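One structure follows; several queries about it will come next.
A single protein chain has been omitted from the complex, and every remaining protein chain is retained in its original position.
== chain A ==
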Amino acid sequence: MTFISIEFLLFLAITVLLNYIIPHRVRWILLLVASYVFYASLSIQFILLLLISTAFTYFTGIFIEKQETKKQKKKAMVVGISVLLFFLGWFKYFNFVNESLRSLATFMGWNYAIPYQEIVLPLAISFYTFQAVSYLVDIFYGKQKAERHYGYFSVYFAFFPQLVAGPIERARKLIPQLKVEQRLSYENLVYGMKRIAWGFFKKTLIADRLAPIVASVYDSPNPSGSEIVLATILFSIQLYADFSACSDIAIGSARMLGINLTENFKQPHFAVSISDFWSRWHITLSTWLRDYIFFPLCKRKKKRSEIYFAIVITFLVSGIWHGAAWTFVIWGLIHGFYRVFGDATKSYRESMASFIRLDRSPVLHRWLKIAITFLLVCFSRVFFRSDTVSQAFEHAKLFLSISSWSPVGMIKAFEIFPLFDLLLFIFFFIILQLFQYIERNNGSAWEFLSKHSTFTRLAFYIFLIFSVLVLGVTGDGFVYGGF
């Protein structure tokens, strides 16, 4: 039962209906059962791991709180986090480390006997582990009281709208909302449905329509440079549509239950710098990394070089979190380099902009920054999308080759699209851009729509639903669902 299915919509409708019928005091039972049913429908073999991780985090939280001295609390927290990271490391990184060591041993001519292990990655482990780590750290710092109600804590740990791919929530935001009686609200129901419909639109009409086209280039043994450039740009659009759709559906589903989840995206492809990009893309992961990796690494650091080092390490962790492969490690390091290079050259770049009088045309300057940031992000995604490091470097070389960007080559590259798919993509991409344009100028496209006549609104909603039903396609789940 993935988000993009009739089964999920039925499941959500029944859960929402029951949620408002039954008394508040037993709603946590409904939400817990619904969350475990949802998880089991996707990955029944790892439900036990989810239950163990929940129980372990719950009791560790209480144990940390009960310690008398700061030193004891710290010891309990470190042990707790180590166990959680051991689970994550075993399932997600064992083979990565094992195979890397084997390659190193082969290169050095050493004997290496540990065989490859068939380990399946438990669904959502990266997401719920990060939530658990933040919970334990917050208890240690006294920002979070250890939750004593096992039921509410378990719902926080496994809340089905955000379990599989976030947003990564903090306990102090989610648990109080679960405890407060959420009354049936017309606004919440309608807003939730609109966000879900918009998520379906982005996922089935943009992301999953682009996925096979991008794959046809990235899986091809001999793609042309222009094809790589085009496929990488399309992959950026696909990834945004895919992941933001997942967040839309999560936020919409939770809102129908009266719960507000944190927004995860703010039009990241309109960022004017790499640091701006990371304040708009996967916001809940960025803030998690900032609070639990970057800030602690910066403690007592006063030299710029030391803070640059902390930035690179933070992005390295981000890369490793995304996937157990050297391609993700390199992707993370590229972003760390971008961020440091961007900061170190800021004054030179500003002087240059002033010298060529670009700063006298702020609109042009802004759009130039947006275009450069987008292309830098696209380049990094060559590594994100490629299957192996050698393939990634081949693709990166093609991406950076000037001949790959020739207009003739780029026009020819569009042949990767069947004509009908190209027309559909252009049409729906324009709709997406119009929606985002309205959001940039009006704050919320939904509020903008609400100011229009009932006929206009209904026409838009019917257009969304019919487009999904008639032209939508579904692929292999969400990209971030695999992390």
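We take it that contacts are C-beta pairs under 8 Å (C-beta built on N, C-alpha and C of every residue); 3 or more make two chains touch, one makes a residue touch a chain; residues count from 1.
As a working rule, contacts and distances are computed from a predicted model.
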item	value
Per UniProt, the name of the complex member that is left out, chosen from "Acyl carrier protein", "Penicillin-binding protein 2", "Nucleoside ABC transporter membrane protein" or "NitT/TauT family transport system permease protein"	"Acyl carrier protein"
Contact partner of the left-out chain, one of A:Ile307, A:Leu333, A:Leu400 or A:Leu471	A:Ile307
Candidate in contact with the missing chain, chosen from A:Ile119, A:Cys298 or A:Leu368	A:Cys298
Of A:Lys143, A:Lys397 or A:His452, the one touching the omitted chain in the full complex	A:Lys143
Residue touching the undisplayed chain, where the options are A:Asp343, A:Asp359 or A:Glu394	A:Asp343
Touching residues on chain A - with respect to the absent chain	141, 143, 275, 290-292, 295, 298-304, 307-308, 310, 343, 346-347, 350
